[in-house]
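Removed from the display is one protein chain of the complex; every other protein chain stays in position.
Our next item is chain A:
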Amino acid sequence: MSDVLSAPMVVEFPFTRSLGPVQSAFLTGLRARTVLGVRTTAGTVLVPPVEYDPETAAELRDLVEVAATGTVTTWAWNPAPRRGQPLDTPFAWVLVRLDGADTALLHALDAPGPDAVRTGLRVRVRWAAERTGAITDIACFEAYEGEPYGGEPTYRQAVPHSGEFTGDAVTGVVAPARLDYTYTPGRAQTAYLAALAERRAVGERCPRCRKVYVPPRGACPTCGVATTEQVEVGPRGTVTTFCVVNIKAKNLDIEVPYVYAHIALDGADLALHGRIGGIPYDQVRMGLRVEPVWTEDGRHPDHYRPTGEPDADYDTYKELL
């Protein structure tokens, strides 16, 4: 099908997460330009630190301070930075073992090109100008030729640290997540949405149980087969059940209270949902006959209003509740 609908869809959410004591100390430390690790019972220093030993699962609390200099243990040259990454010019991803640590930290290395990077390169932290208590307080790493490279590190050893710094401790992080999608609804829903734009409602009939689904999703959930035969339904229908909404939705310009209802369009075997208007909220009832109301340029009905017909008999819609 060449005329498949598609639309941009952005999923964005600020994940708010609380920190344990070790993570809190580490991120508070970054704010103060200090890198903390945690010592395991075996004596290994983990940077970045975790609350539990990845090998033994023992609780870890023994904070130590390590240097802001270290050695690249592996790297990868990123010629095309992506949104959200630490640098917007080409850079190297690196794992860095800071002096005094036994494990490596993932971050970015600012370098003129891949020829300037190698495993074993000596690097140091470049601190962010504004620090908030997040891993991004390390803006990136940069090459550090201040001491000779090679041999076993004789660099700084980890030293015990209280984990306390001036100012309030960082106790949480907000991790904004944004992902961009292009949503395509597929064959059945495309046909439904295209018909709605022409102010028609179409369902699809199951070839096995003969039920007509509106809106069609392409499959009969009872039979597990494709629904392919298109069926015109409505425009009128019957309220099968409803509720009264008393809380105003954000970004929705509808006065409360209003009625949200299940509506079985004539010819459909499944009720769809819609708002009921044109009648006081406390007079809406099961069996009420309704019809869609379109706004000037709407691609779908704005709401449904009473047709004035007598109410439908319960027996005609009891299977559709």
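Simple rule for what comes next: a residue touches a chain if its C-beta (ideal position, glycine included) is under 8 Å from a C-beta of that chain, and two chains touch if they have at least 3 such contacts; residues count from 1.
FYI, contacts and distances are computed from a predicted model.
Missing chain, UniProt protein name: "Acetyl-CoA acetyltransferase", from among "1,2-phenylacetyl-CoA epoxidase subunit B", "Acetyl-CoA acetyltransferase", "Carbohydrate ABC transporter permease" or "NAD(P)H-flavin reductase". By the touch definition given at the top, chain A reaches the unshown chain through residues 1, 4, 6, 9, 11, 15, 17, 19, 23, 27, 46-48, 50, 54-55, 73-79, 82-86, 93-95, 97, 103-108, 114, 119, 134-136, 173, 175, 177, 179-190, 217-226.
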